[in-house]
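I have placed the structure first, in the form of structure tokens, so that the comments after it can refer back to it.
All protein chains of the complex are present and in place, except for one that has been dropped.
Right, subunit A next:
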């Protein structure tokens, strides 16, 4: 099995995540789609590490995981605070700032 299938899978997952961010309405689900994009990138980093025969890509995947965890902390805190105010996590309800 050639590694390029993994790259293809990673591209598909990344696109799914990107489409999810654009079409889903719940802020938590939007955020999960962003996490899907980050993990798709991890898959391609590890695959490229395999293709290039170096460990750099695998180490980078760990960096990405740590950053993603930090992002979860900040992101859920923000989504929580807006949910407590509005009793809804829908991104369509955040419509006070426009034009």
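Just so we're on the same page, a contact is a pair of C-beta atoms (placed from the backbone, for glycine too) under 8 Å apart; a residue touches a chain by one contact, two chains touch by 3 or more; residues count from 1.
The criterion applied here is as follows: contacts and distances are computed from a predicted model.
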Discussion item. Out of "Electron transfer flavoprotein alpha subunit apoprotein", "NADH-quinone oxidoreductase subunit N", "Beta sliding clamp" or "Assimilatory nitrite reductase (NAD(P)H) small subunit", which one is the UniProt protein name for the chain not included here?
Written reply: "NADH-quinone oxidoreductase subunit N"
Worksheet item: For subunit A, which residues touch the unseen chain?
Response: 7, 14, 17-18, 21, 27, 30-31, 34, 37-38, 40-41, 44-45, 47-48, 51-52, 54, 56-57, 60, 63-64, 67, 70-71, 74-75, 77-79, 81-82, 84-86, 91, 94, 96-99
